[in-house]
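Note that one protein chain is taken out, while the other chains of the complex remain in position.
We just call them A, B, C, D and E in the order they show up, numbering each chain from 1.
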Amino acid sequence: MSRLDLKRGTVEMIHGSGGRASAQLVAELFARAFRNEWLDQGNDQAQFDLPPGRVVMATDSHVISPLFFPGGDIGSLAVHGTINDVAMAGARPCYLAAGFVLEEGFPLADLARIVESMAAAAREAGVPIVTGDTKVVERGKGDGVFITTTGVGVVPEGLRLSGDQARPGDRILVSGSIGDHGVTILSLREGLGFEADIGSDSQALHGLVAAMVEAVPQIRCLRDPTRGGLGNTLNELAQQSRVGMQLDERTIPVREAVRAACEFLGLDPLYVANEGKLIAICPAEHAEQLLAVMHAHPQGREAAIVGTVVEDPQCFVQMQTQFGGNRMVDWLNGEQLPRIC
Amino acid sequence: MSRLDLKRGTVEMIHGSGGRASAQLVAELFARAFRNEWLDQGNDQAQFDLPPGRVVMATDSHVISPLFFPGGDIGSLAVHGTINDVAMAGARPCYLAAGFVLEEGFPLADLARIVESMAAAAREAGVPIVTGDTKVVERGKGDGVFITTTGVGVVPEGLRLSGDQARPGDRILVSGSIGDHGVTILSLREGLGFEADIGSDSQALHGLVAAMVEAVPQIRCLRDPTRGGLGNTLNELAQQSRVGMQLDERTIPVREAVRAACEFLGLDPLYVANEGKLIAICPAEHAEQLLAVMHAHPQGREAAIVGTVVEDPQCFVQMQTQFGGNRMVDWLNGEQLPRIC
Amino acid sequence: MCLAIPVRIEELLDEQTAVACIGGLRKTVNVALLDDLKVGDYVILHVGFALQKLDEAEAQRSLALFAEMGQLAEAERAALGEMQS
Amino acid sequence: MCLAIPVRIEELLDEQTAVACIGGLRKTVNVALLDDLKVGDYVILHVGFALQKLDEAEAQRSLALFAEMGQLAEAERAALGEMQS
Amino acid sequence: MKYVDEFRDGATARQIAARIAAEVDPGREYRLMEFCGGHTHAIFRYGIPGLLPDNVRLIHGPGCPVCVMPIGRLDMAIELARRPEVILCTYGDMLRVPASGRVSLLKARAEGAAVRMLYSPVEALKLAQDHPDKQVVFFAIGFETTTPPTALVIEQAQRLGLANFTVFCNHVLTPAAMHAILNLPESAGPLRLDGFLGPAHVSTVIGSAAYEPFPAQYGTPVVIAGFEPLDVLQAILMLVRQLNEGRAEVENEFTRAVTREGNLKAKALCERVFETRESFEWRGLGAVPHSALRIREAYAELDAERRFALEQRTGLENKACECPAILRGAKNPRDCKLFGNPCTPDNPLGSCMVSSEGACAAYYSYGRHREAAAQAVEVRS
Partner (left out) sequence: MKYVDEFRDGATARQIAARIAAEVDPGREYRLMEFCGGHTHAIFRYGIPGLLPDNVRLIHGPGCPVCVMPIGRLDMAIELARRPEVILCTYGDMLRVPASGRVSLLKARAEGAAVRMLYSPVEALKLAQDHPDKQVVFFAIGFETTTPPTALVIEQAQRLGLANFTVFCNHVLTPAAMHAILNLPESAGPLRLDGFLGPAHVSTVIGSAAYEPFPAQYGTPVVIAGFEPLDVLQAILMLVRQLNEGRAEVENEFTRAVTREGNLKAKALCERVFETRESFEWRGLGAVPHSALRIREAYAELDAERRFALEQRTGLENKACECPAILRGAKNPRDCKLFGNPCTPDNPLGSCMVSSEGACAAYYSYGRHREAAAQAVEVRS
């Protein structure tokens, strides 16, 4: 049969039928881009050996509009996001699985671009995509492409990171500036359309994590402040550990463009999504050492200690403002919608 | 905040915001239904120990309409489907991850029903859902709910099942009647609307697989003939192993209602989907023993030897018809659409 | 080809519609193109419409004819066998 | 509240539109409500519209006033300190 | 399944086959055209050629409404579907057929056109009632079997006063096409046709009398055959006997469902709703006089061609496609150099590859292994 028309072709229902056209899509697009011994086997599952240690599994479904943005696309995001969720256990991510839900009519050229980008992200991270699945839904029952990735990894001996481990006195660190991803996506929203000299921070953080846990195995927990941003993620951690938190606004790295965008849209950078940053909580006595390790890593150059875990039965996250007042950093309430008042 | 209204409420964008409403949805619906130590930890990943052995990972995105059908729903299907893909490596499935893409406006009551059904299926199979993710897309950009499940499992020592292991002379077995699932779904199609005394065969097959590989570790490969049905799946296996196959139509179990539905819709039962059946290929000398083991298991009572692997550089699957002729069982060409001529 | 299949009328719902049955399958069909249908009749079903009644006596006649042909063939084979032996 | 922010006019595109800049962000804004704008002007931006020019001299005056207040406070504190000591 | 399974018995088949073998005259060929795709399907699905003597040759006729639909008419349907106000609905068979520029209704749907698949035309009425703000067009295709349901639905729409429902009528007539085949000019290539297997289900409606002109005018015998494999074999035997005995008659093997007059009620209904077109283009046969139906003036408001002032289009056929010759019985699919590569059921270049009833698709799906086996023998020998 003639090859897929990756220039002008579109996804058709037939590509999800499980028949020859499905096999062709897998062979000419996915398997070619992801190429590895496991996919080449052509089975409905991958088999591999894992190094010894506790196993970690994480999954995320990725839905994003637009699909392409400065700094990445849904494909690289799907790879980074799941690698990061695995890495946040202190683990080394080893293998990825990917499930695609494609909308009828989606341009194959866009799909190819996304798949190439996933392949590049996986290659760069050293985490192969070893199994996958593709479904096609009728036009109007999807949104171009949704990608669910699942990762497995292994935790080095002796680590037990978890969101419930924060203790009063611990210091709170972030690995870099916040809000870049969310503001980049907003800048592309039709009607909002602003240009900013920033892109998504989407990146795989397992290299940084490996350096951190090796140097400071005492780290209590790591988490990537994605949806809901720094503010909401800290509330999650505070709740899980039954502690409060006190932040210092002056220490939280926020790019000028992110601040400006938030000002004119009525948003709070604390709640804007990140896709390549992490929060670390560690005992106070190791905080400076951890900060130094992070600063020494390319992905942690702008890392900062931004606050302290405190005792608080109400699990409030509070923040000393730049201005000098103290404010509540509550759970995100609803979606952050651009506002006029 | 007030509890989710699981009777009259609907999924809203806010449930995907990552904020308090997202946390509530997870707490009051998913975590409550799936309840297990890993989910209770509330991390973005699950950590667990695996028994020794080669690890297997499989993923499937589930999109189906209607969401509920006799014999199951998208929830139980999503559990069974991935357990089966893991099991087809001869593996014991250990843990599941689940990613949900929900459409704005989807009734929470339906979601709860699906989640309960997943929980029941996972419980019954003994394979906990240990991590997950939920996204919400705007109305008209999804189709109620899509569920991507990923499973990990472990292969017992000494097994190496793969679709490329079939050898001329091997026998081909199926575990039971074919086409039940696909015909059940078709029977619910608006306009087609027929009643049939059948339901989907959706079920988890790892118990049957465990019995099979224990008794006959020489099994070459297993595969579940889902999308594309028996006909297409055998073509996949023939292609992978570079062999031909010769089937005997008289031995292939097809329920009367499935045959009848296929007759009047112009479909071929060989290409109709199954969700609780498997194909096994094993050396001829073990075929009868394997069949006996299958017959002794509740999920293999109707198992049958349906054909033989033959040498064929063209990898054709052929079938001796009930009528006495020989026909080609080709790859599925396009979707099977109900026809009038 | 025009895909059609013989189905048995199980229940007459009204002038236009009936419930038909085949191989354990039940389906509401349109019978407006046929007169004097009764329960138990077999009809040829196409795109949800009953097009023609199936004449059961004729069907039996055809089958009998085929069987006869079989006997004829047997007999001939037998005769041929005798000749060759 | 009416969310608005001072932005700098970078480029006048036509009667209606200009490119404005703030904190490294560039955005096309509607300037039809203001006359005699020039590049470098600061304007108050609301729902994509420039509502009013920002008077930079007045802004400096306000800031100077605040600073003065600071000095005054300092002075008072110092005086208070003297009295108490 | 009663009245199905009994007619698929392999042992009986071998016995009828033995009779055919016994009765054929080894000194002549029997070139028999199964007009209808239903027979083509049965022939391949059950492996009937393997049961026949070499001198009984089956020629696959144009009896698939999808295969003979001219590209221009399909282009018109796609154009309709692309109108924002239109929902076009039709049978699943039609959806994958490539029209001009290789666009199919499925492709048009993927690009945003509203296209729905029907199992029964009554669904089209429901669709119109459910979408009062849309124009629902039923793209009606098919032979005389499928025509009466369309007629019923048109009458019902008129009775309901549905203002947003129309039918794009493409119903075609079997006997006219059979005439066309027999009247092909010599220039169209050799046509040697000794007899017809007459359609099964078309005949339940039109009756066996409709075929009486063929023996009379051309001396060509017709045996109406059911679609089950025993029916086909038996009808072949009946044709062999007519030819051996020098007879040319209309005989009816499918007596359990076909009468001489057919379904009078259905015929009267079609007569009320439709009239014969002067001429209609058949893919592979060209313009065939009086070979298709159009909606009568009395139902004009339900006629999509009138409502949307559709202009007749002429689509470009793939030059290398041998469908015309295959439909005439002059060539075999393997004679086409596109067959199998690049023309496959996944990527049909000509219409015979589209429906699984199409001669090329049936050949591809059921016959490829026979070709392969034959080639293997050639290589070995």
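In this text, contacts are C-beta pairs under 8 Å (C-beta built on N, C-alpha and C of every residue); 3 or more make two chains touch, one makes a residue touch a chain.
Every value quoted in this text rests on a predicted model; they were computed, and no experiment measured them.
Student: Could you list which residues of chain B touch the chain missing from the display?
Tutor: Residue positions of chain B that touch the missing chain: 1-2, 10-14, 19-21, 104-105, 138-139.
Student: If you put the missing chain back, which residues of chain D would it touch?
Tutor: 1-6, 8, 22-23, 30, 32-35, 42, 44, 46-49, 51-56, 58-59, 61-63, 65-67, 69-70, 72-74, 76-77
Student: Contacts of chain A with the missing chain: which residues?
Tutor: Touching the missing chain: residues 189-192, 256, 259-260, 263, 265, 314, 316, 318, 321-328, 330, 333-334, 337-341.
Following the convention adopted for this analysis, only the chains that are shown with their structure count from here on.
Student: Chains shared as neighbours by chain C and chain D?
Tutor: none
Student: Between chain B and chain D, how many steps is the shortest route if every step has to go to a touching chain?
Tutor: Minimum number of steps from chain B to chain D: 2.
Student: In terms of CA centroid distance, which chain is the most far removed from chain A?
Tutor: It is C.
Student: For the pairs B-C and B-E, output the one whose chains share more C-beta pairs in contact.
Tutor: By the number of C-beta pairs in contact, the winner is B-E.
Student: Based on mean C-alpha positions, I'd like to know which chain lies farthest from chain E.
Tutor: Here the answer is chain D, farthest from chain E.
Student: Which whole number of Å gives the spacing of the CA centres of chain D and chain E?
Tutor: 78
Student: Chain A to chain C: how many Å between their CA centres?
Tutor: 63
Student: Between chain C and chain E, what's the gap in Å when you average each chain's C-alpha atoms?
Tutor: Averaging C-alpha atoms per chain gives centres 22 Å apart.
Student: Quick check on chain E: which residues sit in contact with 2+ other chains?
Tutor: 1, 4, 9, 11, 37-38, 64, 91, 96, 119-120, 122, 142, 146, 344, 346, 357, in rising order.
Student: What parts of chain A, by residue number, touch at least two of the other chains?
Tutor: 13-14, 19-21, 138 - these are the residues of chain A that touch more than one other chain.
Student: Can you identify all of the chain pairs that touch?
Tutor: A-B, A-D, A-E, B-C, B-E, C-E
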